[in-house]
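As you look at this complex, bear in mind that one protein chain is not there, while each of the others sits in place.
Going in written order, the chains are labelled A, B, C, D, E and F, and every chain counts its residues from 1.
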Amino acid sequence: MLWNLPYIVVVLLAVIGLAIIFLKRNLIKIFLGVSILTSAVNLFIIALGYREGGIAPIYTYAASEKMVMATPQALTLTSIVIGVATSALMLSFAVIIYKMYGTVNVDEIRELKE
Amino acid sequence: MIAEWIIIIFLAIGVIFNTLGVIGLLRFPDLYTRMHATTKATTFGSVFTTLAVIVYSISLYMSTIDSQFIVLGVHALIAALALAFTNAVSSHAIARAAHRSGVLPSPAVVDRLKEAGR
Amino acid sequence: MRKELSILIIIIFGLFLGLIALDLTFGDPDNTAMDDYFIQNGQEQAATNNIVTTIVFDYRGFDTLGESTVLFTAVIGVALMYRKLVKGDADENE
Amino acid sequence: MIAFILTFFLSLFVYLVLTAGSGNLGLWSASELTAGVVLSLVTAAVARNFLCRARNYRMANPLRFLLIPVYIIGPFFIEVIKANLDVAYRVITMRIRPGIIRVSSDLKSDLGIFMLANSITLTPGTITVDIDEDTHDLYIHNINVGEGDEAKPVIRDHELFSLANLPRWIRRIAE
Amino acid sequence: MRMSKIVRFAADVLFGAIVIFGLYVIMHGHLTPGGGFQGGAIVATGAALVIVAHSYEEVIGMIKKAVLMAQESAGLVMFAGVALIAIGLGTTFFFNFLANSGSLFGMTVPFGPNPGELNTGGVLPLMNIAVGIEVWGGLAIVILYMLSGIGKKEEA
Amino acid sequence: MIETIIHVLVLTGLIVSAVLVYHFKDLLAAAVASGLFSFLISLEFYILQAPDVAISQAAIGAGLTTAIFILAIRSTKRYEEDAP
Partner (left out) sequence: MIDPFYPAVLVLVILICLCFIRLFLGPTAGDRVIAVDTVNTLTVASLVILGLIYREVIFIDVAIVYALLSFVSTLYIAKYLGGEL
């Protein structure tokens, strides 16, 4: 019914995230792009496990009903929490770079490093 | 049967006020008047759609004595309360921040806060 | 020059991903043997209703141990970096 | 110590509301009740210095707590409905006359100021923009300033509400 | 600087509610959606709410970094310890030795949305609590340190 | 049928908010759009029957990620200067 529209959306989101990473020169903007890319990957993993007409993998009613695959959800669950910690780490790198060089533009940082 | 009509009426009220809120968000001239539309109308509308859910859960509990509908109604009520509480405070915070950052109400007959010099 | 190259790389990568995406089918996954095992046996083996928690902490607990270690390390990294950044702050908390 | 006990009972109440309908001891099961007591102790240990920051225990009286739902369902809700019809009218006709005016109230406690500010934000075509921390005067943005109100330096709080006298209710609850 | 009085009062009231709700999510992780990661993140966000409503100097007096750091380490150690007990009992790593044993957390679970059977799940509730404590401490301390980075900067 | 329309609308919103993150020069606005992206992807997880992940994404994306980005923007600078 939906064909594979979610996968197309995942591809578009990944392309937008990559475009931000490649084309923008501001470090904070680049980290926003990284977080978008992470979310796209999470959405891809969840969409892989979706079954048409399935219910959530929690036994609220009796068993033997069609359930959505549970392993992708378990993997995504931890990856989101890890994602915020790593993005905090990246942002603290950005803050330190700003302290040292006075800018967060990657081109200027590269020039200043010479 | 009465419950169905109550649900339909509540949903209609909720949807209409949400729509008016979003139209106000798009139509009003400056930030503060937009905030009037969003804060009051959308909070009211969302609380009413949640009330429809609560009425539905009560009617289901009346017909089938199943304790999970108590859970449904109570949690929806908590969601509505949290929504009203946080929306009021956050709109105050945004209005204060906007006024401090220099966004003044553009059509305004009087601005006592600016006269107070804060 | 570099900008055009970047755009080219992005377009190629996007087309590559798009070809993969067109191959997959949404809403009907193929290999589900492992998940079916988890869904059918998870409830009685671990006595839980939530299969996701069962997988996170029981069947794949080793993964979770690794990930919580990653979380710990990232937080320690942030703490060390900021403790070096803010000198006068170190004495009021130790 | 009083703060600890108050936080304990409030969080126990919230937990019991969250888990209502789980068993047959009243509405709760035995394990839920045990867990509720333990978790409320943890919450009280963590949050005891936050809830009762002002060290003002006037609200410990349960009768005042029971007045809050009455306030929300009764006069407050009527004012909310009127304010929403007013906003709907202004959205459709765009007939607005906005301005920021100053409102004085003689409420002193934190809860009173908080309830008045939130009632003003949600009800009569007004939004609380700022608060004077010393005199507790509120600066509010009114979407339709009444004729002649822009000349007055200060407006009393009960002049804003037309159907029910909300400040009097708040004074009865919080002062 | 701190925010206005209304926001501060709301933050103080909501902090308790968020903490008890986060603990509810942690405790019911094996019955309803939720668990250690989600509940810990919710409580940490509550801590972020308190941090944003007050000034940095007040926050330092209320929330101690050393406590949060100890909490994070204790969570990780507890998580690994529960997994190691299984080896001590002669089974494999991460074996759910408490499930269906009849003792603490050892009941079998019926079907239902909120059956109130908290006493189930074997070691899963213990692990949920451990991970919850770890995530709570970790994410709260991230916010606190990132706030400390800007506290002294602008005046210099 | 209506479910499909809802699904398509949410997916469209995801793409639009991601494009807005790319478009804004003001980093604060970009962070706001990123927060909106987090909310919508949480709604998408909810529709895909993953409530665990939806809670996680709502807690993290709604509160913490935006807060961390705002703190970092405050520590550095707000506007992204135009690269030559």
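Throughout what follows, contacts are C-beta pairs under 8 Å (C-beta built on N, C-alpha and C of every residue); 3 or more make two chains touch, one makes a residue touch a chain.
Remember, predicted model here, so these are calculated numbers, not experimental data.
Considering the complete complex, the chain that is not shown touches A, B, E, F. By the touch definition given at the top, chain E reaches the unshown chain through residues 1-3, 7, 11, 14, 17-18, 21, 25, 32-34, 38, 42, 45, 48-49, 52-53, 113-114, 150.
Residues 4, 7-8, 11, 14-15, 18-19, 21-22, 25-26, 31, 34-35, 38, 42-43, 45-46, 49-50, 52-53, 56-57, 68-69, 71-72, 75-76, 78-79, 82-83, 86-87, 89-91, 93-94, 96-98, 100-101, 103 are the ones on chain B that touch the missing chain.
Mapped onto chain F, the interface with the missing chain covers residues 2-3, 5-6, 9-10, 12-13, 16-17, 20, 26, 28-29, 31-33, 35-36, 39-40, 42-43, 46-47, 49, 51, 54-55, 58-59, 62-63, 66-67, 70-71, 73-74.
By our rule, only the chains that are shown with their structure count from here on.
With contact taken as defined at the outset, chain B and chain E are each touched by D.
Two chain pairs, E-F and A-E, are weighed by contacting C-beta pairs, with E-F ahead.
Ranked by separation of Cα centres from chain F, the top chain is D. Computed from the mean C-alpha positions, the centre of chain C lies at a distance of 41 Å from the centre of chain D. Counting only residues that touch two or more partner chains, chain F has 51-52, 56, 60, 64, 68, 71-72, 75.
Residue positions of chain E touching 2 or more other chains, listed in rising order: 4, 6, 10, 17, 32-35, 37-38, 41, 111-115, 135, 138-139, 142, 145-146, 149.
Considering their complex, residues 25, 33-35, 37-38, 41-42, 44-45, 48-49, 52, 139, 142-143, 146-147, 149-150, 153 of chain E touch chain F. By the touch criterion given at the top, residues 67-68, 71, 82, 85-86, 89, 92-93, 96 of chain B touch chain E in their complex. For chain A in complex with chain F, the residues that touch the partner chain are 1-2, 5-6, 9, 12-13, 16-17, 19-20, 24-29, 31-33, 35-36, 39, 42-43, 46-47, 50, 54-56, 58, 68, 73, 76-77, 80-81, 83-84, 87-88, 91-92, 94-95, 98, 104-105, 107.
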